[in-house]
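Structure incoming, see below.
Omission of a single protein chain aside, the complex is shown with its protein chains in their original locations.
In this document, chain identifiers A, B and C correspond to the written order of the chains, with residue numbering beginning at 1 in each.
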Amino acid sequence: MHDIGDDIGRRRWAIAEGYIPSQSAFSDRALISHETACILNAGDAEAHVSITVFFADREPVGPYRVTVAPRRTLHLRFNDLKDPAPIPRDTDYASVFVSDVPIVVQHTRMDTRRAEVSLLSTIAYAEA
Amino acid sequence: MHDIGDDIGRRRWAIAEGYIPSQSAFSDRALISHETACILNAGDAEAHVSITVFFADREPVGPYRVTVAPRRTLHLRFNDLKDPAPIPRDTDYASVFVSDVPIVVQHTRMDTRRAEVSLLSTIAYAEA
Amino acid sequence: MHDIGDDIGRRRWAIAEGYIPSQSAFSDRALISHETACILNAGDAEAHVSITVFFADREPVGPYRVTVAPRRTLHLRFNDLKDPAPIPRDTDYASVFVSDVPIVVQHTRMDTRRAEVSLLSTIAYAEA
Partner (left out) sequence: MHDIGDDIGRRRWAIAEGYIPSQSAFSDRALISHETACILNAGDAEAHVSITVFFADREPVGPYRVTVAPRRTLHLRFNDLKDPAPIPRDTDYASVFVSDVPIVVQHTRMDTRRAEVSLLSTIAYAEA
């Protein structure tokens, strides 16, 4: 059924924007300020993804390792990353994703510092 | 007149983000929370598009089949997909589009969970 | 000074999303609901751009013709297009841009149907 989507994507992706506000007008998990890397693995093999997080004024942190099962999507919240270290709030960062099989990466922020929801999204930069 | 735009686009597209909030502050169709795949078929042949929807924790669903007439755009609401199954609300998903002729795909969400309109949009990932 | 940016871009661009809300909470031109095609001509020759607008249920309209001077950007409001016909409000559309020299096209909507500002933006799809 889905074989037409097999191996769509690239192995290296970069998101130059990154910023998780520490404040949220809501306590509901769905509405807490967060950034997400939406990862699609449309193929039939597990995707082993290594994420490196870059900062303005110190060495990068990583790799964070996640596995995306075949034919699955993982909407990974940067807020939830813990190992090797949590992503600091109110801090500029960027990220690079390297996968052993083709994936697709899209970046999203929900910002609820103020009383309403604000959203941004963009396809990440793909290479190779 | 439009022949300069003939066959612009690609045949395979992926949108890694997908999430339709179940809540809306409005009942007007235009302002109900929704996600849209904006499909442009600028060419002179019908585009037969097969859409596969991917989830975090179960097998993909599809294909959903849509036809976009020559020289037409279809702004397809994921909310309206029914066959083979509706897209669940409040659930992470992703999608892959495969067309028999070149098309262009852009992704948009309108989120009106709270009392105001929030929007995101990005060009989808294209291949082949 | 700017010669390093000479001839950056492509000649054909497509924006699959298009929708101008007829309503605005504000009367200030800057805050009226609008969609914009931001066109950059970084080169040293005039860009002659032909725009074709596509709809869901009728033949495309165009070409709309605009000229972007060398080393200039034109943030063209779809709201302002008049010849050969204005863009209808509350109507799905899409657009294709063809230029005789390389340009860069980015798409933006400001939506102020409700009392606040909502924004979306994405790079357009580029080819050739």
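Simple rule for what comes next: a contact is a pair of C-beta atoms (placed from the backbone, for glycine too) under 8 Å apart; a residue touches a chain by one contact, two chains touch by 3 or more.
These numbers were taken from a predicted model, which means no experiment stands behind them.
Asker: By the contact definition given up top, give the residues of chain A that touch the hidden chain.
Answerer: Contacting residues on chain A, toward the hidden partner: 12, 14-19, 21, 50, 52, 54-57, 59-60, 62-63, 90, 92-94, 96, 98, 107, 109, 111, 113-116, 118-125, 127.
Asker: On chain C, where is the contact patch with the chain that was removed from view?
Answerer: Considering the whole complex, chain C reaches the absent chain at 1-2, 4-5, 8-9, 30-31, 36, 38-40, 42, 71-75, 104-106, 108, 115-123, 126.
In the analysis below, only the chains that are shown with their structure count from here on.
Asker: Could you say which chain's mean Cα position falls nearest to the mean Cα position of the entire protein shown?
Answerer: So the chain sitting closest to the middle is B.
Asker: Which chain's centre, taken as the mean of its Cα atoms, is farthest from the centre of chain C?
Answerer: A
Asker: If you fit chain B onto chain C using the CA atoms, what's the rotation angle, as a multiple of 5 degrees?
Answerer: Result for this pair is 90 degrees.
Asker: Quick check: how many Å separate the C-alpha centres of chain B and chain C?
Answerer: Centre separation, chain B to chain C: 21 Å.
Asker: Multi-chain contacts only, two chains or more: what residues does chain B have there?
Answerer: 115-116, 118-123
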